[in-house]
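What follows is a structure written as structure tokens; I'll ask about it next.
Of the protein chains in this complex, one is absent; all others appear in place.
Chain naming follows the written order as A and B, and within any one chain the residues start at number 1.
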Amino acid sequence: MSSLSRFAGKSPWLYRINAGSCNGCDVELATTAIIPRYDVERLGCQYCASPKHADIVLITGPLTTRVKDKVLSLYDEIPNPKVTVAIGICPISGGVFRESYTMSRPVDEYIPVDVNVPGCPPRPQAIIEGIAKAIKILESRS
Amino acid sequence: MWQLVLLKNLLKGPATEAFPFGEATTPAAYRGRVAFDPSACTACRTCQYVCAAGAIHFEERPDGLRFTLWHNSCVFCGMCQHYCVAKAIHLTTDWHLSHEQARKYEMVEEGWVPFRPCLQCGELMLPATPPLMRLAYRGDSKEIEALRHLCPKCRQTRAAGRNS
Partner (left out) sequence: MPETLKLIFQVLVFPGGLFALCLGLCLKGFERRIRARLQRRVGPPLLQPFFDLAKLARKDTTIPEGAPACLFSALPFAGVCSMAIAAAMIPITGVHLAPAGLGDILVLFYLLAIPAIVLMLAGSASGSPFSAIAFSRELSIMMAYEGPILLVILTIAIRVGVSQGGWIALSLNDIIAYQQRYGAFLFDPVMWPALLAFLVFFPANLGVAPFDIPEAESEVLDGPLLEYSGPLLGLFKMMSAMKAGVVIGLGIALFYPNAPGGALGLMCFVLKCFVVSSLGVAVLRTSMGRMRIDQAFRFLVIWPGILGLVSLVVVLWRY
């Protein structure tokens, strides 16, 4: 079975969680997938609709208090091995919403984050770089 | 006709950037990692005041000022660069900011702006930096250069003495 683990890094399926994001980072995520210029499918990536199919979780947004429980239960749905990537400064530190009473920031207090991609939003190449780092971690985990 | 579009696409070949397998193109005006030059900083703290994300912090200590910019809070708006009179802060085109969680708290730009003793009385103060002097006086003169290293008090005394 261990020989199969070599292939884990060749087929990382991406799942997006929007934890109260302003949609800026989500647009960049969509860009990495759809626009021919930043074809993330070259890495074998594929955006999947169901959390049960995911390998790499991309979290955007500062984790608002309202969405927190839903994000946590969604995260638990994702089968192991999984790698979490925080996209944008909001999940990393809270960003410009840091001091707000409606935020449960930062995400890594609740979810084990593995890779951070700062930016507001990060450019698509930076996201791809972050995903490439996450793939390395995924390979070591499976 | 969509069939023609598809055929054209097929014939033209992929329009994909080489990154991550090669170099990515970066526009010259890209606002990426922030670089701070402590030797040019006059500690006016305008950058801290205009920083929308509150990513810039000055800590005053007896012997100088510690500048800290947290890249994981910065929104790369470039306001600090825009308002910096002394040109001590600017945004580079480096966008390779993604990092593993272990390095989360290392993503800072730090600088130490030391106080210098006044040449006359020895009191600690922050002299005006050369870029600021160029901006203020256009030309260099020995007298101004000498005044630069005096504390406000000594400067006043010298100026009063010269006039009398």
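Quick note on the criterion: a residue touches a chain if its C-beta (ideal position, glycine included) is under 8 Å from a C-beta of that chain, and two chains touch if they have at least 3 such contacts.
Here the structure is a predicted model, which means the values were calculated and not measured.
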item	value
Residue of A:N23, A:S50, A:T65 or A:S100 in touch with the missing chain, whole complex considered	A:S50
Contact set of subunit B toward the excluded chain (per top definition)	2-3, 6, 9-10, 12-16
Positions on subunit A contacted by the hidden chain, ascending	1, 4-8, 10-12, 36, 39, 41-42, 44, 46-50, 52-53, 55, 77, 79-81, 142
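Keep this in mind: only the chains that are shown with their structure count from here on.
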item	value
Centroid spacing, where centroids are CA-atom means, of subunit A and subunit B in whole angstrom	31
Complex contacts: residues of subunit A adjacent to subunit B	36-39, 42-43, 89, 92-96, 98-99, 108, 112-120, 122-123, 125-130, 132-133, 137
Touching residues on subunit B, where the partner in the complex is subunit A	14-17, 19-21, 24, 30, 52-54, 70-77, 95-101, 104, 107
